[in-house]
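What follows is a set of notes on a single structure, which appears directly below.
One protein chain is absent from this view; the other protein chains keep their places.
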Amino acid sequence: MSQRIVIVNPNSTEAVTAGISAAVAPLRKAEGPALDCLTLEEGPPGIESLAHIHQVVPPLLARLEREAADASVIACFSDPGLAAARTASARPVFGIGESSFRAALRQGKRFGIVAILEASTIRHRRYVAELGLAESFAASRPLNLGVLELQDHDKTLARMLEVGRALRDEDQADVLVLGCAGMTGFSAELSEALGLPVIEPCQAAAAEAVTALEAPAGPQA
Amino acid sequence: MSQRIVIVNPNSTEAVTAGISAAVAPLRKAEGPALDCLTLEEGPPGIESLAHIHQVVPPLLARLEREAADASVIACFSDPGLAAARTASARPVFGIGESSFRAALRQGKRFGIVAILEASTIRHRRYVAELGLAESFAASRPLNLGVLELQDHDKTLARMLEVGRALRDEDQADVLVLGCAGMTGFSAELSEALGLPVIEPCQAAAAEAVTALEAPAGPQA
Amino acid sequence: MSQRIVIVNPNSTEAVTAGISAAVAPLRKAEGPALDCLTLEEGPPGIESLAHIHQVVPPLLARLEREAADASVIACFSDPGLAAARTASARPVFGIGESSFRAALRQGKRFGIVAILEASTIRHRRYVAELGLAESFAASRPLNLGVLELQDHDKTLARMLEVGRALRDEDQADVLVLGCAGMTGFSAELSEALGLPVIEPCQAAAAEAVTALEAPAGPQA
Amino acid sequence: MSQRIVIVNPNSTEAVTAGISAAVAPLRKAEGPALDCLTLEEGPPGIESLAHIHQVVPPLLARLEREAADASVIACFSDPGLAAARTASARPVFGIGESSFRAALRQGKRFGIVAILEASTIRHRRYVAELGLAESFAASRPLNLGVLELQDHDKTLARMLEVGRALRDEDQADVLVLGCAGMTGFSAELSEALGLPVIEPCQAAAAEAVTALEAPAGPQA
Amino acid sequence: MSQRIVIVNPNSTEAVTAGISAAVAPLRKAEGPALDCLTLEEGPPGIESLAHIHQVVPPLLARLEREAADASVIACFSDPGLAAARTASARPVFGIGESSFRAALRQGKRFGIVAILEASTIRHRRYVAELGLAESFAASRPLNLGVLELQDHDKTLARMLEVGRALRDEDQADVLVLGCAGMTGFSAELSEALGLPVIEPCQAAAAEAVTALEAPAGPQA
Partner (left out) sequence: MSQRIVIVNPNSTEAVTAGISAAVAPLRKAEGPALDCLTLEEGPPGIESLAHIHQVVPPLLARLEREAADASVIACFSDPGLAAARTASARPVFGIGESSFRAALRQGKRFGIVAILEASTIRHRRYVAELGLAESFAASRPLNLGVLELQDHDKTLARMLEVGRALRDEDQADVLVLGCAGMTGFSAELSEALGLPVIEPCQAAAAEAVTALEAPAGPQA
């Protein structure tokens, strides 16, 4: 069938959208739904604050409403506007934060989050609690790298390994979640080096969207 | 690729296996993995007690080891031998109980379980707690129907609607889980009548197996 | 001192702002801070959906930034933009939802929420969990009254008493929270009729703002 | 109005009472309630054991009953006799332990307690759980200083900074609570040095008492 | 050996002490420890309020200190002075509330408490939470009988059956706890009529004391 899943990157950086598209590539099948990755032009170059999150929601909701889609994914780890998007549509909508936690539960028993900044870590804890998953949450630990440093692949990977090891050895995490849509390129290296499954959140949400179309459980048209 | 997912019904009743196969049919794709539903001949006609569960585990583990599979599903809601099967294999193994709870979290916020017997309900509560999902658990309510009565489709459906309504209205469940591999035929009717998503557990586990092959997150070959 | 607390009603209905102002009147003291209640002109007449909440946040944040205030209150029970407003300002900011839960803990041990609509009740449960207060939460029960019916004081009070009684007798709540900024006029009648403390959330948040100015605990200028 | 709040120090050391009076001074307003700090002569010089706590309750309850007050505060972090005092009076009664936890929730998301002795820390954990606040509790860590050492301001402050840093950096506390009525003088220095809000419990309870008089929510005369 | 367990009834009613002695009779063995049930003369005829609890603690602690015992039991369901008594003695001390909850966990998975008065039920919930057992707590439901009515065995039993049935059928309790030292005579009838185990708390605590002497686990002389 010609079904279509729309994945919206709410920041305006095309390179991030391209990374998301690469991350979900293994889910594209000849007979399966299309997985279209879009960039929200109205978004800021990066979503770096709570104010950014709030600014992005109205144009994001408008965009989701305009796109003809059988299912949608909001590709920002803070899941901006997720509940509102669900209310506004009869079709399934996924947020990469929420979906990645469920994917982690499929791969392990206690998940740890690799965060960008210190400021996100308590927010992660709270979001996990809001979703009723606190019992399976090991910790969120920050990379504490600036934007420029994040451009440096080797430096970022080295720091990710450090953080991942702490999550595994000190917090007893047995599965890791990448806490940002922009870390798509690191999951394989990280998983191999640490011997743990690593959840790339965009892929996790896209996989849930594919499943929702293949095996719908709800009262839908 | 010619990947294969094996779904083992640990009771020896072929009709149940056939129902499982029908339930996972929407997940079969030309280019996707085969979904082979097998019957454990050594199993009892039905798994009706804890003793049955224990008797079934050794032959079930042996069977899983013999079958060449890229992923496996144990198709009994009690997930007999699940942890042992995972330890014994480098490939992903799913249990329909565990998988159905995660599927429920994808469709709603508080799940209720339609159980067969009163005796299962505290067991369900405990299993959910063991998995760290107690915060999202509304309740498990029993049909309390005997084997003969369960043969009667109309009577069973009527009782399921009664139980489902209680889960929705008294326990505030917003998604239901069918607590048995042998209820596969009822999900659509139940969902439509109650206006809630209904998780058929065999399909839920098979969908996780498909996803695990399409988007592996772990340290695998 | 000439300190000033700004209380912003994020809907554009002046009558609601007037009700809020009346609710916080007992906190106005000759020597205390001014309590200025403002209306967000950009807001919708009422905040009735998640989309409304999201639309309201950017202008609300902008307004809070423009107002010269020693402390601020966001007067909508969903606390729209609360975390972002706190990040943006070195001065204390309160949301009437969050503040009312703390006030409830001061008056009792298990609080129940009088909600407007069914749709809010699971949201309330989740917000309470996010704040780490699930153990003290009895339930949220909806009035399920339409906008017109809410204009009818006697009808609304009768329905509130019904809901409040259910929270007290079936859910074992020993303190009630009014789950909306527009119910300010009902707390005294409700409290007297039910024999329970009733938290009016605008007053609760304003009281916290007053306290924060009188007894600051943090690293502030 | 000539309202009066009575704050009883249940140990017999006048210097502690004087410290409490200084701590609540910012809450005294010309038009506000009087804040009278009293010493329980029957109390021991310091409350250092569970036996002391129990001995102090009967004379404390008797004293509270004798004093004419619109609201009362029990100024010992173990909140001796709090529930009984509430039952005995129609007027609001506050305990500095309980009130300080609520004040901490107003200033942060996870609170840490600066305890005097190792023996108190598990007690603190339990009390927090009893109040339903375990989700927001980071840890309680002891100073482990003897009575003589506590007289030495510089030594005590140095040790407090050490403990506060551990609460902040190892336990992820974002707000601190001083776990004793006798630490009133340290909050400003501690807050400034650590960059965290610090709750002085006597002030926290007095502020709740003032609020209760200004904005009563309950069914009171 | 001539070991001795002292069981102190902190109210002054000898009939209650006699009932306790009868309840622990099955634990008396020729070669086992003596089980001496004592009455606290300083106590009120019944412990009916929080003020009573507090008044009773100092003489109770003094009495425990005077009695030569290898282990002690405080025979009031509120466990007055339990923590202090433990601190004061190197020998094991048990409270019938705490011990009965552990006994309930030995007999079932979710315990319900048969309380005397409405006022106790939230206190029970809190005490269970303080002990970390909230997950296994079904509910506490009150008899709401006055002192005179409690003298009437048939009336009391009838009401207990009513409350016990509600705990079993509505709250899903699979084991009951008698929430008072004065209900010793009802456990057998109640258990038989409801088909559930019933914990008599004095016997539960005495059994723990006997076990502690037979199989000490701690660092003791």
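Going in written order, the chains are labelled A, B, C, D and E, and every chain counts its residues from 1.
One rule holds for everything that comes next: contacts are C-beta pairs under 8 Å (C-beta built on N, C-alpha and C of every residue); 3 or more make two chains touch, one makes a residue touch a chain.
The model shown is predicted, which means the values in this text are computed figures rather than measured ones.
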item	value
Left-out chain, listing which of the shown chains it touches	A, B, D, E
Touching residue (missing chain; options E:38, E:51, E:167 or E:207)	E:207
Residue of A:36, A:70 or A:135 touching the missing chain in the full complex	A:135
Hidden partner chain, residues of chain D it touches	121-122, 126, 129, 134
Chain A, residues in touch with the chain not shown (by the definition above)	109-110, 135, 172, 174
Sites on chain E contacted by the missing partner chain, in the whole complex	26-27, 29-32, 99, 102-103, 105-107, 109, 131-136, 175, 187, 191-192, 195-200, 203-204, 206-208, 210-212, 214-215, 217-219
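Here is the rule we go by: only the chains that are shown with their structure count from here on.
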item	value
Separation of chain D from chain A in steps, with touching chains one step apart	1
Centroid comparison with chain A (C-alpha atoms), farthest chain	E
Identifier of the chain whose CA centre is least distant from the whole-structure CA centre	C
Pair of chains joined by more contacts [C-beta pairs], A-C or C-E	A-C
Separation of chain A from chain E, taking each centre as the mean of its C-alpha atoms, in whole Å	52
Between chain E and chain D, distance of the C-alpha-averaged centres to the nearest whole Å	32
Interface hub residues of chain A, defined as touching at least two other chains	126, 129, 131-132, 134
